[in-house]
Each structure stands twice: as structure tokens, then as C-alpha cells.
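Pasting a structure below so you can have a look.
The complex appears here minus one protein chain, its other protein chains still in place.
Now for chain A:
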């Protein structure tokens, strides 16, 4: 089929939003509230469709609204400001925080890689543990506390927000519609292009081919998250502001579980864990109403392991005696994973340009000191909406200068900026080790960011040891070579074999909570991929993959969608298993020849992924 034979459609709108998460939810909620009250005023009439109200559309990549994964404990200051009568219990799985504990987990299996300092901490804390290899820390620093906050399923919260928005009829939300790229003319963003449909894996037209529509807009609101296609294309085109970089990342993997009938965990309970399965990995467990819990781990980019895996570590974390005594008998309901952009203010991109503005996590709003992102993302959307309303009232076009004076100025004078400044260097110490990092966070938090532990910020790939270096003294190089060859033959990742060889016990699958990775995809994530879309994970330069010994993309892949390729070359990608977490992008250990900051994997706009609205 000829690509030219089918014309590319286009349409004009006033505002086009990319991605429907908390940030866009905040933006559209604030904007629609103004539109409801003032829809008949000339200022709030459409510029592209005279006589009609402002045309505001939002395109969401996932197959339905609320199919995402995100944090669920939040102080909800911004959300409460938008909904003064906000009651979390009106939203399924929502409740108020009732109690909060920080738990230090020791290593009960002897396989965790612990520095001398961590081992000393183990011995010190061993005096206080009750036989479950854990110590509850009684005092949680104020900057971490969320005991005035709420627990939410972000999937359900997004659906709740979407329902309110759609009932107004003033904004339109279109799920299942990935946006492939911004449309840029002379450095001005003039709209967005939707993804082509009816193609093969490479993007070549097949039966039913429909070129992605061009949507021209006076303002493009980019809220497509840390690995969104439009945000990445903007960063490629315009670069990051001087002095900014995005080198701190994490992959968060979580489950939603039905707790046992005799659970003693009360709704509203919040547990934070540190110390295990590896000292670099943090965990969380939030108890929601009706014996439901959300739990999971964060695996950071500064955990310099060439076999960095979220799923296997999640299982070992759940099996820690302190947690297992509370989780045994539970059943997985939902599962998923997502990338977190943890550079915060240091990774803030250009927030505005001619014709566009960025909100949410992709705009560097996550606070890495307080471990909070949802409310911050929401608030960025609210601030942009307030700015947009000002533009409409004064009929000011969405130029870079005007948006700087309206939106950026609002961000700079908000609590977001104040707290982001405190957090800016809070995690630098982790570049020098976990203990140093914890001390650094404490210092930054207690002193309001005035005293910080410094640390260099190498790119994650530049601190990645080889597998042989990582397991030196534990597994002989010859044995690693044999394991590598065997895994290559079976097209499997290395981490399961290597971890068990290094002392991690096999996972006793129970078919309920401890299930195979593939069962987690099916039973928990309900992962699906509609046909007719091109692959969204693309290995750009084959020779770079062919020269890559680590292939961390295979190990880190949250859905086992990336597997070793033929002869150890370019990995295979199976779109039907991808949960769109984006961890492969920042985990790639090969930099593009033309651009040192970016890896050899391009994460494009893609349909499908998780089909669970409970995460």
C-alpha cells in the first residue's frame, strides 16, 4: 500500500494535551472550572472554531484512562485546593493515612550485597529486632511524613477525575491515542502528530493504514510523563537548560493485593522500608480499605548492578520475614511498573517554549526528598491552567516569553519551587553509597537544603560494572561465561541464574502472590497490545547493541518484553509484553555516537500496555 495514497488528516483545536495523568488532570480540572463559569464570555470562545467554546482535547496513550502506575500516598495539598470538599473515601481504594512507620530490613538470607557500613548497621539494629530481621524506626523525619495525607489508587483517582471532566462536556479525553511527536515549525510547536495506525512492526503501512492525524493547536500541553515521546522529542530538539541533566532515575514496581482474611493491618497503614533486598532498594506498603494493599519497591539508577531486575527483587522483598508474616496468604490483584524521573529540579527541562508548556513528572516536578510526585504533578497542571486563563482573558498568544511570565513565574513563586530547592541536592550522597545518601537526605531535610552531602552525577551507564566485576569473588568469570552462553541459547535474562548462584533462594511459586513473571503480566497487569501499531521500543544502531556485553535492557525489562537477540546482538522486543515502564531508555549502557547523554534505545509512542485501573 502506498503511504502517499492516503492523505494525512488534520484538525485545529485551541489546546491539545498529551497524556492524561495527575498533571493533566490538574490542568483540565482548573481550566474546565473556569470554562463552566465563563463559557459564554468572548475570551473563552474558540479561536479556531468561531461560535464554539474553547476546543480542548487530550490524547492518552494507554487503552483507557487510569491505566497507569504511580505512587499512592500523598499529602494532597494541591488536590485538596482544587477540591475543597475532597474526601478520599469517595474514590474506590481511597482512605486517609492512619499510621506511618519506617522499617529497616536486615538481610535474612545472606545474599544481599552489603557494604561494611551497612553490615555494621545490621549488627547495631540486630539488638533491637524481634526475630523478624527488622527494626521499626520510631521517629520519621518531618520532611518524609505523610500522616496528614491520603492513600489513593492513582488509576482510580485518574478515573474519578476523568469522570468529572467528561461530565462537563467542556474538554475531550481520547484514550488509546498515542501522540508520536510535536509538530515544530521554526522552533515553534504548532501542534502534535498522532501515531500512525494500520502498520507493521516497523511502521510500514499495512491493510487499514491510517496516517496519524496532525492536530494543530495554539498551545500544546505536554504531560506525557518521564519517558513520553513528545517530551523526549522536545528535549532532543531544544536540549536541556544549561546546567541541567537527567541522570537519576528509578523503576518502581508494585502490586495490589488482597490481604488474608485475618490480616491485622488496618486501613490507612503506611510502611516505608529500607535496607533489603539490596540496601539501595526502598519499599512501600500501603493498606487500603477492604483488605487491599498496594506494595512495591523502587530500584534506582544509582544501584550499579548489571543485572538490575525489579521483578525478582520485588519477590524477595515480599518474602522478607517482617513483610511475609503480614502478606502470607495474600493474592495478587494487579501489578505494574513505571519509571520515575528522580532528578527533580536538577533535571527540569525547558518548561515552556513558543506554543508549548510542560507539566508533571516530565517537567521535573517530583520531589526526591519527600518522595512525593503526584500532588506536585497535579499542582503544575493547576498553575499552568491559571496561566492559560490569564492568557485567554488578555488574549495573549502562547509565546515563550508570555508563558515564562505567566506559567513559569507561577511555578517559581509556588511551594513547588521552594520545596524543590530544598530537595535539589538531597540525594547527591547516594552517588557515594547508601549510608552517605541517607545521611545526606537527613541533612538536606533537617536544614532545609542549606547543608547537603555533595556527590558527582555520572550517567548511570558510566558507573555500571561488568557482570564479571559485579560478581567478582562470588562467581568465577568462567562460570559467568557459561551461564551467559546458556541464557543466550534459551533467550533468557541472566539475573535469575546469577542471583540464585549468588545465594538468593529460588522463589517458591504459590500461584497467588508469588507467581512467574509472565503470570504477573497476565494475571496482574493484564497486559495487551492492539495490532496495527509500530514497535515503540527501537534499537537505533545495531552495532552498538552487538558490542554491548551487559545488555541491561534485557535484565531491567519489567515485562520480559526485551530478550536476548540472535547471537547476542540486537535484543528482541515483544510489544505484547511491554508495560511501557520506560526503564530500558535510561538503563541502556550504550550512548549514541552523536549524543552522549542518550542511549541507543528510542522509546516512541506506543499503544497498549497495562489494562488495570487499580494501580
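Quick note on the criterion: contacts are C-beta pairs under 8 Å (C-beta built on N, C-alpha and C of every residue); 3 or more make two chains touch, one makes a residue touch a chain; residues count from 1.
Keep this in mind: contacts and distances are computed from a predicted model.
For the chain that is left out, the UniProt protein name among "Heme exporter protein C", "Electron transfer flavoprotein subunit beta", "Fumarate reductase subunit C" or "Cytochrome c-type biogenesis protein CcmE" is "Electron transfer flavoprotein subunit beta".
Within the whole complex, the absent chain has one touching residue among A:159, A:232 or A:452, and that is A:159. Within the full complex, the residue among A:197, A:246, A:330 or A:431 touching the omitted chain is A:197. Of the options A:121, A:173, A:340 or A:359, the residue whose C-beta touches the omitted chain is A:173. The chain not shown here touches chain A at positions 9, 11, 57, 59, 63-67, 92-93, 153, 155-156, 159, 162-163, 166-167, 169, 172-177, 194, 197-198, 207-208, 210, 213, 215, 333, 491, 511, 516, 518-519, 522-523, 526-528, 530-532, 560, 611-614.
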